[in-house]
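Here the complex is missing one protein chain, while the rest keep their positions.
== chain A ==
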Amino acid sequence: MPRQAARSISGFVRPSKVISLLAALVLTGAAAQADPAPRRVVSMNLCTDQLAMLLADPGQIVSLSYLSTDQRSSAMAEQAASFPRNQGQAEEIYLLNPDLVLSGRYTGVATVNMLKRLGERVEVFLPAYSLTDVRERMLQMGRALGQQDRAAALVARFDADLGVLRENVQNRPLAALYYANGYTTGDKTLAGQILLAAGFDNAAVKAGQSRGGNLPLEVLVMMQPEAVVTGAKYPGQSRSEAILDHPVIRALQKDRETGSVADSDWLCGTPYVLRAVADLVALRHRVESAE
């Protein structure tokens, strides 16, 4: 189909130089569309960074986002160290001369729009809100990179590993995810789905938060969750994180099992979420054996 289009255009343009220039642009565009495997891929988003590293040939990746080497948020910080990194600015990305730009739905919307105006091919990835989304993002990345086979293999392994982790739980213990500023996440988030997959009930849902929001400290205490999973702390001091050291949280954790959310495994829809599920399953086993 693209080849036909190209032929009809080249038949049409001869008379005018201007039109031939336009046609050349269209042609290169058409050629890029037809190219099965992009060779210069630039990723602007922490999650597409990791999906790209999992699926691309190393030579395909030109640059990753600056967050990709951040130990706290990236599950693949070490692998990412061998790639150049970008700050996600339109100018810098355009000058890298990519044939495919990977971006998240909510990363630098203005930048992405500008890149599109400049004629770059941008593949936008939605955040993963569930484990099904995780599978789909992997397949989408496979298609974008021309690595469908590798993606299918990765998804198959993901399904198998998840199958091993899933258990038939009779009495699901109640757990709360509690972050800085008293924030919690419900069932309609990836973290909430990880909690569910590990066989816990989510305290946030019981308190009426299906997505995410503030869970007042007193409400948390009154629910007496059997496990409190808190966010990992960032360096430096902050008042927002001080709530995780509140005497009440300490008391809740004292005679109960606790977990800590390693952000890198929870943030992105990659197979690494299974590590988070596995950690939580182990936590649930500890809770059950303590009873």
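As a working rule, a contact is a pair of C-beta atoms (placed from the backbone, for glycine too) under 8 Å apart; a residue touches a chain by one contact, two chains touch by 3 or more; residues count from 1.
Everything below uses one rule, namely that contacts and distances are computed from a predicted model.
Trainee: Going by UniProt, what is the name of the one chain that was not included in the view, given "NADH dehydrogenase subunit G", "Iron complex transport system permease protein", "ATP-grasp domain-containing protein" or "Serine/threonine-protein kinase RsbT"?
Mentor: Answer from the record: the omitted chain is "Iron complex transport system permease protein".
Trainee: Would you indicate which residue among A:A81, A:L118, A:A156 or A:A251 is in contact with the undisplayed chain?
Mentor: Touching the chain that is not displayed is residue A:A251.
Trainee: Touch as defined at the start, partner being the missing chain; which of A:Q79, A:Q148 or A:N181 qualifies?
Mentor: Missing-chain contact among the listed residues: A:N181.
Trainee: I'm checking contacts with the chain that's been left out. Which of A:L96, A:V221 or A:A278 qualifies?
Mentor: Counting the whole complex, the residue in contact with the absent chain is A:V221.
Trainee: Would you indicate which residue among A:Q170, A:Q237 or A:S289 is in contact with the undisplayed chain?
Mentor: Residue touching the chain left out of view: A:Q237.
Trainee: If the hidden chain were put back, which residues of chain A would touch it?
Mentor: Here the touching residues of chain A are 180-182, 213-219, 221-222, 224, 234-241, 243, 246-248, 251.
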